[in-house]
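Okay, here's the structure, questions in a sec.
With one protein chain removed, the remaining protein chains of the complex are shown where they sit.
Right, chain A next:
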Amino acid sequence: MIGGLFIYNHKGEVLISRVYRDDIGRNAVDAFRVNVIHARQQVRSPVTNIARTSFFHVKRSNIWLAAVTKQNVNAAMVFEFLYKMCDVMTAYFGKISEENIKNNFVLIYELLDEILDFGYPQNSETGALKTFITQTGIKSQSKEEQSQITSQVTGQIGWRREGIKYRRNELFLDVLESVNLLMSPQGQVLSAHVSGRVVMKSYLSGMPECKFGMNDKIVIDKQGKGGGNGCQSIAIDDCTFHQCVRLSKFDAERSISFIPPDGECELMRYRTTKDIILPFRVIPLVREVGRTKLEVKVVIKSNFKPSLLAQKIEVRIPTPLNTSGVQVICMKGKAKYKASENAIVWKIKRMAGMKESQISAEIELLPTNDKKKWARPPISMNFEVPFAPSGLKVRYLKVFEPKLNYSDHDVIKWVRYIGRSGIYETRC
């Protein structure tokens, strides 16, 4: 169980310190600062053991969040909690920064008291927390309100309160995916996977019962209409759900039914590795001319329907460490040599499908005494495309609210697909 939680700024000064258990001493705060934040080498492992004490940390911009324990805890649970903590803080006061944390430290202590009890994580659903931890100062609540909050928080459906009413029943569904790739210079895929999540934002009255359907291969095959309507099915490697989803039903029928929390929630997370649509192909060409010159030519090809537009395309071409000058020519977008990152960064705002574009660069090198050869790090790429590279499709999302008089047809539903690049690299 978590023994304590500390928040540090980039200098290692403690902003928030909350100790839940006696086995964590005051010196633990300094131990982490000395051994991790101010360590000589950059500490890469998110878990550090110092003197029989484990520190789990995540870093958000310049802020370090560290959970401390002396026991043998489930590390995944601790990290899940830390991420949840970040989400809650973001939901309350926006960006996590030193300034914001200092301005909201009373709130943060209040939150920490609520979501962690004697080191055991509690209800960390933002919607529920917001009913009784507010930023509007101390507001005396009536007896009824208080009892209502109590019954809701301790009740069976802790994430949604009763009696919500909307004039327009609306529902937004975002399928957000990030595609990861490592490709050989010859265009052979060395590894590729997509990790995605389905985020739902609901403004529905009452306690609606929802049912979500997608082109999951198992479901489609079971229904026996695999190729019937031309809908490709996808094989999901693994998935996790929000706590509102009834897992027993998923296990039995593989149908996803739930009563959603009000507002935004992450309905599910999943990962696929088969039949991934790779939105871009990078073709590198590196030629060394003597000891003092390097010629680089990179072609990118977009590989999706011409009607779709990819956005925020950025190609990062690493340069050798002894680069002394770079000349770049590109047809489209803007390219610049960034010395501080040892890379040429090529940015294109928009690009339609089935197109190709090219950049060529001449790199001048300074002869050095070092006999070490340049390691040729891979070319990486960032982009955003309006479809799901895994091929996932939302088939339906049905809403039933038997008590109130609106039906599935009255709900306005929106579905959006966004594919982003994760680590999208091509060796050169």
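Here, a contact is a pair of C-beta atoms (placed from the backbone, for glycine too) under 8 Å apart; a residue touches a chain by one contact, two chains touch by 3 or more; residues count from 1.
Quick note on the criterion: contacts and distances are computed from a predicted model.
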item: Chain left out of the displayed complex - its UniProt protein name, from "DNA replication complex GINS protein SLD5", "Trifunctional enzyme subunit beta, mitochondrial", "AP-2 complex subunit alpha" or "Molybdopterin synthase sulfur carrier subunit"; value: "AP-2 complex subunit alpha"
item: Touch with the omitted chain, as defined above, among A:233, A:323, A:357 or A:380; value: A:323
item: Candidates A:51, A:189 or A:339 - the one touching the absent chain; value: A:339
item: Which residue of A:10, A:95, A:395 or A:416 touches the chain not shown here; value: A:10
item: In chain A, positions touching the absent partner; value: 10-11, 42, 62, 321-325, 339-342, 364, 366-370
